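Here the structure comes first, spelled out in structure tokens, and everything after it is commentary.
Missing here is one protein chain; the remaining ones are kept as they sit in the complex.
Take a look at chain A:
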Amino acid sequence: MHKLLTDQPGQQMLLLGNEAITRGAVEAGVAFASTYPGTPSSEISLNLFQISRETDLYFEYSTNEKVALEVAAAAAVSGVRSMCMMKHVGVNVAADVLMTLAYIGVKGGLVILTADDPYMFSSQNEQDNRYYAKLSGLPMLEPSSVEEARSMMPYAFDLSEKLGEPVLFRTTTRVNHSTAAVTLGEMRPRQPRGDFVKDPFNFVCVPAVSRKLHVRLLENMEKAEKIAGTSEYNFTEGAGNQGIICNGVSYNYVSDAVTELGIADNTKILRIGFSHPLPQALIKDFLGGCEKVLVVEEGEPYMEEAVKAFAQEAGLTLPIRGKSADLFSRLYEFDPATVKKNIAAFFDVPYTPPVIPDLSDLPEIPQRPPTLCAGCSHRATFYAVKKAAEGMDVMHPSDIGCYTLGFLPPLSMADFVVCMGASAGTSGGFSKVTDKKVISFIGDSTFFHSGISGLINAVFNNHKFTLVILDNGTTAMTGHQPNPGVDMTKLNMDGFGRISIEAVVRAIGVRHVSVIRPYKVQKSIAAIKEALDYDGVSVVISQEPCSLYAKSLKELKPRAFYVTDRCKNHRTCLDELGCPAFYLKDDRVCIDPDLCIGCTVCVQICPENAIRPVKKTEG
């Protein structure tokens, strides 16, 4: 049995934040869940996927976040408790549904989880999705800790049903990827079947209906604000005339700082966990008892601006500070020491920061950036594209996935990356206004996610570029989740469809389509050359399973190669391919047999034919 199904209320379990969130949802009786994988939210999906194999919970990996929210919305308006999770930038994709779904509302609880990523540990920006709550008018909850993430989940579902609205549940990486002991709660039963009661004047958003629904949304926000005003998740701690207002993980740093600075007797903390609509009356009341207030929130001054406005309305003139050059930054994530330092500075209490040893005499430590795995098929494709385009003035729009790492030398195969699915769209633009040869990249999952529409656009508008679809048979970047092109029978799972990228591309109307196997270097180069010669949109589908995935499926039995003494040390392999299995020893290229998977790409490009398989010794 999945550990998160343990039916022993009161038992303590060490859980990752994402497991605690999953557990909370299961305790709430979630019966329908959908997602598009994105770090730092991915483990929630993985756990729900596993749980769905053992129970009547329905789970799906959807093509993108918009579709994920659409299916979940349908389940929720049919009365089924549903959850939809994504990373912060995923909400941008889902935003179109979100904004109007807020008008329509739900019947069964719907929790939309947005996992924000301050500091961008694995993201392209650090947008603060609290503004989505403000923009859509939906209630938002924000846990501060792993433990609270669990308990807040059932609350979120109840709240959603009480208001008849989806609830946004915002976490940040430090909640998703922290671990702590969690006390399990009661499990509520799942109700996986619902019914849709027709009511077009509430569900069909034509202008006349929406005008009415918008009124209802505003009324709902008023109700929500009242609930926020008494919610157990907006609480005051301590007493005194110095105030701190905080949310999310910032609360942890504030709470520790207040204790460590010894200012607990004259400082009170207002922790906001129900952050949209902000509990106006509660905040005004809090401000009234303070001489000065510091707002401690990672990201944007979402609360600070509101708090200042509330103070103005209440005729309060106390100093309220938060983001500024001398206090908190809008950049990156907070850490305990910074919070401590700023609290000490604002309230004028002594604080000696820990003394970090003088590190000025440290030698330069070589960087350790993540890189494409040894034998990764993307590297082989990149190499072939480079060879095929030799002598041309090329640029490479790319997309979001492992292959984005190809921007690093020696490959240097990404020049413009903005968001999921954008490589085909941007390629069209580049090809219209520059004289460069445009060769772009997109992964299989990303192609289905939203790349298809860019390609359709290119065919219709007669753009001219070559799109290389890197089809490695899985969504590798986030940990090997399925996508619509994946063969689910390999995972011993039936009941799934499968979409052929080649058939889709041809059906869209792309005239020049070729399929290559990138480990066959010369053939691949020849096919890409042809694609580059084509006057119009050409597509090359490069098929080879992700080596990490193939290894985990036991489809790949790694075999090691080594560099023989025929090597003349001109280092074509290292300089042009750069497989991480290579290393230098006494200034000669060697291959680490533990890393090499035997893709043979280096073997094929070595001009001296110096790379040979390691003979298996009987042992």
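Keep this in mind: a contact is a pair of C-beta atoms (placed from the backbone, for glycine too) under 8 Å apart; a residue touches a chain by one contact, two chains touch by 3 or more; residues count from 1.
FYI, contacts and distances are computed from a predicted model.
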Protein that the absent chain corresponds to, by UniProt name, given "Pyruvate ferredoxin oxidoreductase", "Molybdenum ABC transporter, periplasmic molybdate-binding protein", "Dihydroorotase" or "Fluoride-specific ion channel FluC": "Pyruvate ferredoxin oxidoreductase"
Contact partner of the left-out chain, one of A:Asp7, A:Glu54 or A:Asp256: A:Asp256
Options A:Met1, A:Leu359, A:Val433 or A:Ala507, residue touching the unrepresented chain: A:Leu359
Omitted-chain contact residue, chosen from A:Ile469, A:Ile528, A:Leu548 or A:Val563: A:Leu548
Contact partner of the left-out chain, one of A:Pro9, A:Gly262 or A:Pro336: A:Pro336
Residues of chain A in contact with the chain not shown: 12, 14, 39-40, 121-122, 144-146, 173-174, 177-181, 249, 251-253, 255-256, 335-338, 353-359, 361-373, 402, 405, 409-410, 548, 574-575, 578, 580, 582-584
